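All protein chains of the complex are present and in place, except for one that has been dropped.
Entry: chain A
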Amino acid sequence: MTVQQRRSEGAQPFHLVVVSGGTSDPSSTRMLADRIADRVHTLAEDRGEQVATDVIDLRELATEITTAIVSQLMGPKMARAIELLGRADAVVASAPVYKAAPSGLFSSFFHVLDNDLLIAKPVVLAATAGTARHALVVDDQMRSLFAYLRTMTVPTSVFAATEDWNSKELGERITRAAIELLLLMESGFAEQVRSESWRHYQHEYGSAGGTELDIDLSSDLMRLATGGSAKPNRKA
């Protein structure tokens, strides 16, 4: 669906999913994510668009995440999170920084997702920390994780140490990141990559959160499965 169609029909809001690794309630990590999501909403409204937001608070998934790591069993909350992310138009991923790295809970959650679940989706990366010395964690570590997942991270990272909460600059960075995210959503980039180029990425049967169920019956391996040769198909 093009931006023009979305605007004219007005019925289909963008679907934004917030993933927060904050563990307290209220948590500054969640608050930062919410500020970004709110800004996306406001900016979208100004442009005659709607955004519907779902939140995945990783604190509630903590035991299911460790279960998934050691046994590959996905609990019901993980299943819901995967379903939401699978149909998200964009993601805000917000992590607390503990020991010069995004929290293990946050990283572990993304480690157990299928490699192809988030392909091409626009993502704002955000992190909170007790000291400004953690500021590069977002760009040094989180960005590489999301590059591995083939996501489209926005250029602006949002980092908030304790002293940033009162600063005007944080608000400006949030606005920048929100606009970048909104423009990427509007462009339909993720949708187009996924519809036109999906087969060029690596997939496993049942990956992409259980939705990747296409079976290519004409592959070399399928030829071998049905009594053919393992030799590469040499075209004349």
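By definition in this document, a residue touches a chain if its C-beta (ideal position, glycine included) is under 8 Å from a C-beta of that chain, and two chains touch if they have at least 3 such contacts; residues count from 1.
We take it that contacts and distances are computed from a predicted model.
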| item | value |
| --- | --- |
| Among "UmuC domain-containing protein", "Sulfur carrier protein", "Succinate dehydrogenase flavoprotein subunit" or "Monooxygenase", the UniProt name of the subunit that does not appear here | "Monooxygenase" |
| Full-complex contact with the absent chain, from A:T23, A:T67 or A:S187 | A:T67 |
| Hidden partner interface residues of chain A, rising order | 66-67, 69-75, 204-206, 210, 213, 215, 217, 219, 221-222, 224-227, 229-231 |
